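All protein chains but one are shown at their positions in the complex.
Should a chain be cited, it is by its letter among A, B and C, assigned in written order, with residues numbered from 1 in that chain.
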Amino acid sequence: MSDTRAASPTFADVTRDVVRTLEPPGNLYFAWMCVVALMLAGGIGAWTGQIWWGMGMAGKRVPQMWAMYITSFVFWIGIGHAGTLISAILYLFRARWRTSIYRAAEAMTIFAVMTAGLFPLIHAGRMWFAYYLLPYPNQRLLWPNFRSPLVWDVFAISTYLTISTVFFIVGLVPDIAALRDVSTGWRRRIYAMLALGWEGSDSQWRHYRRAYGLLASLATPLVLSVHSVVSWDFAMALVPGWHSTLFAPFFVDGAIFSGFAMVLILVLPMRHFFRLHAYIQEKHLDAMGKLILVTGLVLTYFYVCEVFTSLYSGDEIEKASLFWKVTKNYAWALWLMYFCNCVSPLILFWGKARTSPVVLYVVSILVLIGMWFERFNIIVPSLGHDFYPYTWGIYYPSPTDTMIVIGSFAWFFLLFLGFIKVMPSLSVVEVKETLPPPIKDRSHGGHR
Amino acid sequence: MGAKAGVGALALVLLAVLVFLAVSSWSRQPAVAKPSSQPINFPHSVHVQTYRIDCQYCHSDARRSEYAGLPSVERCMGCHKIAGAALPEVKKVADYYARSEPIPWVRVNKLPEFTYFPHKAHIRANVKCQTCHGPVETMTTFGAETGPRLTNDLLNLVGLRPAPPPLTMGWCVDCHRRQNATAGMHAPLDCVTCHH
Amino acid sequence: MMNRRDFFRVVAASGATAAVTGCQRTAENILPLVVPNEHIVPGVAAWFATVCRECPAGCGVIARNREGRVVKLEGNPDHPVNQGALCARGQAALQGLYHPDRFAGPRLRDGAALKPVNWDAAQKVVADKIAALRSAGKGSAIALVTQLETGSLGAFLDTWTRALGTRPRLSFEPFGYEANRAANRITFGRDAIPYYAFEDARVVVSFGADFLETWLSNVNYARAFAHMHTFRDGRAGTYLHIEPRQSLTASNADEWVRNAPGSEGPLALAILKVMVDEGLADRRFGEAVARIDVKKVAADSGVPVETITRVARAFADGKPSLAIGGGMAVTGSNATQTLVAVNLLNAAAGNVGKTVRFGPDSAFGRVTPYAETARLVQAMARGEVEVLVLGSGVNPAYTLPGGLKFADAAKRVGLVVSFANQPDETTALAHVVLPDTHWLESWGDYSPREGVAGLMQPTMAPARDARPMGDTLLALGRAVLGSEAGKGPLPWATFEQYLKAAWEPSVKGAWASALRLGGVWKETAPVAVTARVAPVDPAPPTFEGTADGLALLAYPSFRFYDGRGASRAWLQEAPDTMTQAVWDPWVEIAAETAAKLGIARGDVVRVTSPHGAIELPAYVSPTLHPQAVAVPIGHRYAPYHIPRYVTAPLGPRNPVALLGPAAEGASGGPAYLGVRVTLAKTGARHPLAILQATHDQEGRELAQHVDLRAAREQALRGRQDHEAHTSMYPDPRYPGYRWGMAIDVDACIGCQACVVACQAENNVPVVGRAQAAYGRQLQWIRIERWAEGKPDRPTNLFLPMLCQHCEVAPCEPVCPVFAAYRTEEGLNGQVYNRCVGTRYCGNNCPYHVRRFNWFQYEFPAPLDVQLNPDVTVRQLGVMEKCTMCLQRIIAGKDHARDERRAVKDGDILTACQQTCPTRAITFGNLKDEQSAVVKFAHSPRAYHVLEEIGTRPSITYLQKVVREHA
Partner (left out) sequence: MAATADTVVGVFAHVDTTVRALEELRSKGYHDLAVYTPVPVHEIEEVLERDRPVSRVRLFTLIGGLTGTASGFLLTIWSAMQWGLTTGGKPVVSIPPFVVIAFELTILFGGLATVIGMAVLGRLPRLRPSPSFDPRFTNDRFGIAVHCAPGRSDSVREILRTAGAEEVRA
């Protein structure tokens, strides 16, 4: 820490630097916004068409009654996990390097869950009756089936979204107060409202810190449970390639893996364009690189386990499913996934790669591709070659599926791009906390 | 995303719920009969109350069919050749009969099309017509306040359990459960009995 | 009698459940009947018996009428021909009745178009022309061609032709079995087609006769075949089939013998020779086969001597056995000689009078031979015919061989009058169309064989403006003759009156009961015949076309017959069982040929004969004889199919167009096997819409079989019960009934009747070619074909697959809203209005029998009128699947409750079970130990599909019994 101390910014610098990120954006930003908005419009158009004409607009069929929507759903839920991991689990572990990235990661979580949450709606044949899944008293005296993993999903994801949002808002309150106090005009008025009158008094801090810790300890089991529940959508089913007890840890690990990749994808450009090198330092990149490497290795272990259990089980149908995936129509997707998820992170064993933004960026993109295809490989090929040879078939994405999936990325980035211009994407308070507090007289007590 | 946005989102969700409920209620609601909407102003009260005609004398299919049925024009004329032949509304019946045309009655009671309701089984179980159709004997114009209602759905939504309106699913189910519990009946409660 | 007209005119729209579930708030009118009808209660079905006229087999049907519209057809259980069963074509007749393309009223040609006119105007055109010809003394320039009409209509039409002095009427049927008649004339001295008593035979040898598809009377023979062949209590008959192509019928054989095209005759003689040589047949038959060299026959036909010997021994051993011949493979230039040889086989084995019964002769014996039709066409081409009247049901422009050039000939006819009620290739040539009523709307009678006289009555009012052909001809005739009703040679006011008058002597006042029964049947005395033994010429058939070409086997599709079924979308979408292809026609090319020409499945291939060329996608078949190419007849589309369900075909695709005009000399029959064709890849591709991904079970034992010997042993000793499934949960209890089903794979012949019946009963929409090809078909039941053994000689197992109504159903717990759940009576319920459409259940169903409404499917008017009011029409976005005909269960329970008793076996028949010609499907109460379904469930052959997953299905399958040598 000693090397950083010399150049370390002051409290006022932090506030100033954060406020700087909220300055009116340049043309590049608007160009990006336009691209993203256009893609989103395409997705919305496709969805409208799908609602109007029916689910057949998407490429689904028998046997792949689920395909790219659920793939993307799981993908986005997974992305969300890194945010909570950084903000809650690393908080509990007192990993101080998290502070400069956790706000962005948390925002990413919420936006990823908001994106993921759209997919069950997009996916439902009669999305206008999707509210049947909610337990609410009604004239028909009907309730949802709590034995269905989909209802678990409803609970897990709505809880996850709620808790993440609450956690995020709680973390934002002191920051917004800081912004409020350095801004003017309408911005000030809005921030004043959002800051809930935060003043940073000792009694506020006292309850705040306790509450924050408790939320973090609630969010930790929650985040583990959410992807486990999502994995049970598959593991609870009979389909060969799905029916596996391995899925919960497998999914959680993959989620964190992909989530970190997404954090890097968001943070690296932010660091570059907002010139946040002083806060997002090489050691932060290094730490994230290590995490990607470790989760990638764990994932590789799970892949090996999956193949092993398939072969060792002696279940001919499982084996047939595996051989089909590895060798037939979707083999390219499987091998692409193995390359992206198992091979490409290995470069991070090399220390310099872990601090090179370019390498990290490329690896992150590969990991995201790999992780999207991991879910694709779980869903589409498994269904395509299951118990019943009569219905075996190949799924072809239609323009509708494709545009909606692309639109989901656009939706996510739109939210994130909007966020970084209206909210502090760097935690003012927590960054300040990591700095050495201003001390007048070093000889006189103060810092330990 | 602060409190304001949260309130906004909540409002949006609530609005969506309202729209859904409104649409779903609206789509299942039967037409409400007004005196003017029926081709002939037929007073059930006179027939049932004054002349004590059994429901099944006219709605004779109820005991053997899914539908209660309407009396044929010939059956109307069976009495009205003489009875009340001079009344203007009865003359309309005679006109239809003379032209060999059916009377285009307007439907009052209607269940959603995914619901199978056999009159026959209910008649066999001695359910009175009035149980479902209301006090027909008092009605000069047959009308019914039935089907899902928005207010009812909303009260349910906030956890109050108002009595379900007639000819809604909750109402059917309540009655079936009550009959089974109190009258020792075997009213089916299997979903597919009515929805297939 | 009831006043039928009034009753049908006033339809009581009683808020049927059949209507798209959706927004509807417009005030709805309900109409009472003006005059009540004692037969009709709105909401209660009335049944009317009539006769199916989709093909000349003449099965009895009963039509289910709800509120004045027919919603379902079933086989008439009292009718001796089909005994309650109905084939896919019969089931789909409703789509002809409610055909969206049906003419509403007469049409008059105006340039290229047929313009609507009123009846008087249209009839006047025809009457004037006929009158003019008559006054010019040119009665012979008037020709009347109808389909086979055996009863009163036929007699009436002949009266009409005589009264007007026209040419004699032609009874035109594309498949007329002329060669069979000629052979019977030669061998037995009887110009008739006998009744083949499959049910009494122990061994059946078929020389190309597709008796389970179209041959003579397929439902009748399928029923009888099942009786003879299905394994019951250790007994099962043997069935051997000889044909170059593995047809659906062939695939049901215990042994399918593949021969070179046209070699059936020599083979039959070789078999007879072996029988004579081995002393298995009377020596006097030696005379017929004196010149036969078995080894040479074996070499020419490609059938080994051992096989010939084996077939001969099995056949002789049958006692009684039955040899039949026919089908399109036996229509070549040696067809009559081949069938004479088959006749001799029957005679030699002593089957005549036992399994070959003259007396109850088939109506097919009255078909005008093709040669005469050909002569008429030639006369037309010479301009000798000025008025051509075509009855409904005939489509010569499509069904006559291309070499005959019917269309060109028709263009030389001054006035072509058609009674067709929907547009086809022939109405495209017609000048006047006077639409006949559909047979479900008509009075009439039909006698499919001696002793069986089926009565036809209108089962509903005409769905479109149409008049019975008899009535129109009466009006025309009287207009021409200038006579009045009640006088002259045509005194009847209507054809109905004629019919009743004709029937009066035979029913003697019992008209109503005959109508109710569906006809009058009596035992027909057998006619004894003796076989004339004479040498048979074993010459191979002659072919037109290049010598290096391949023999074209143009065979009737079991779904479309001669093409008349093809306008029914249900039939288009019920796959051809062997290829599992829907909608598209194809050319079946032997794997060897395909390899040589580099043709893969889906490559568009040009098939060229001396008479024309057609282009079709290829289906590469490992089973077809390498010297043959096979194309199904009858694949055509109705106008409303395009572009709704398919894209318009680019060129001609009718194999009949490739055939030569010549008739076979001895019989005057058409030669469906008479040209050699050449194949050429066009370079285009048109992937076939094939529903089944693979015919290889990959060892999953979905369709199981057992060896006959093992089956017999098990039948004697019973099979050891395999271990009961253990469960952590208590066994479910059923307070009332528990419904279940048993399906005998040994009985299933893959005829698709159940598929179409289910579609009709349960309002299953048609999805179209592209959707079906992409795994989005909606049928609740499907017939899978699984091939085992050698690829070129597979044993085919037909597995009807529908919702298994599992006790431990994987689909149920994953549904978030209880739309899928287990009912109290052991069914797997699906509540459409609760379904959100997550499709989780569809993924988790290991059988993939759940169907999803990918779109809002339409029922083009007036097909929507056919919808079963007892079954919800499903909305876009919901899952659906087999309900085991829940509406029938409810009706059955209701009926039993009326009689204050429990439901007993046979009270409830599911639609698939009801129509099954082989009674492969049994439905019943699994809690009733006496029920048939429980007996099957306890059979040693019983198994469950994918039993190892532990879903505990309510449907038990019985293994197919295969023969050792197969």
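Rule of thumb we're sticking to: a contact is a pair of C-beta atoms (placed from the backbone, for glycine too) under 8 Å apart; a residue touches a chain by one contact, two chains touch by 3 or more.
Just so you know, these numbers come straight off a predicted model, no measurement behind them.
*Asks:* Would you indicate which residue among B:Ala85, B:Ala98, B:Ala125 or B:Leu189 is in contact with the undisplayed chain?
*Replies:* B:Leu189
*Asks:* From the list A:Ala95, A:Leu214, A:Leu246 or A:Leu311, which touches the chain that is not on show?
*Replies:* The one listed residue touching the chain not shown is A:Leu214.
*Asks:* Which residue from A:Ala116, A:Ala178 or A:Val252 sits in contact with the chain not drawn here?
*Replies:* Answer from the full complex: A:Ala178 touches the omitted chain.
*Asks:* Using the document's contact rule, name the residues of subunit A that touch the chain not shown here.
*Replies:* Listed in rising order, the touching residues are 10-12, 15, 135, 141-147, 151-152, 155-156, 158-159, 162-163, 166-167, 170, 173-174, 177-178, 180-182, 196-211, 214-215, 218-219, 221-222, 225, 229, 232, 428-430, 432-433, 437-441, 444-447.
*Asks:* Over the whole complex, note the residues of subunit C touching the chain we left out.
*Replies:* Residues in contact with the chain left out: 727, 729-730, 732, 807-813, 815, 818, 820-822, 952.
What we mean here is this: only the chains that are shown with their structure count from here on.
*Asks:* Determine the shape of the graph in which chains are vertices and touching pairs are edges (line, ring, star, complete, other).
*Replies:* The chain contacts form a complete graph, every chain touching every other.
*Asks:* A-C or A-B: which has the larger count of contacting C-beta pairs?
*Replies:* Per the contact counts, A-C leads.
*Asks:* Using CA atoms only, can you tell me which chain is the most central one in this structure?
*Replies:* Answer for the innermost chain: C.
*Asks:* How big is the gap, in whole Å, between where the Cα atoms of subunit B centre and where those of subunit C centre?
*Replies:* The mean C-alpha positions of subunit B and subunit C differ by 45 Å.
*Asks:* Distance from the CA centroid of subunit A to that of subunit C, rounded to the nearest Å?
*Replies:* 59
*Asks:* For subunit A and subunit B, let me know how many angstrom lie between their CA-based centres, rounded off.
*Replies:* About 52 Å separates the centre of subunit A from that of subunit B.
*Asks:* For subunit B, write out the residues touching at least two other chains, lowest number first.
*Replies:* In subunit B, the residues touching two or more other chains are 23.
*Asks:* Give me the residue numbers in subunit A that touch at least two other chains, ranges are fine.
*Replies:* Residues 129.
*Asks:* Would you mind writing out the residues of subunit C in touch with subunit B in their complex?
*Replies:* 6, 10, 12, 14-36, 41-44, 818, 821, 823-825, 827, 829-834, 870-873, 883, 886-887, 890, 894, 897-898
*Asks:* In their complex, what parts of subunit B are in touch with subunit C?
*Replies:* Within the complex, subunit B touches subunit C at residues 23, 26-27, 29, 31, 37, 61, 64-67, 69-75, 96-97, 100-107, 110-116, 118-121, 124, 188, 190-193, 195-196.
*Asks:* Where on subunit C is subunit A touching in the complex?
*Replies:* Its residues touching subunit A are 691-694, 696-700, 702, 771, 774-776, 782, 784, 801, 810, 813-818, 821, 834-840, 842-844, 846-848, 851-856, 875-879, 946, 949.
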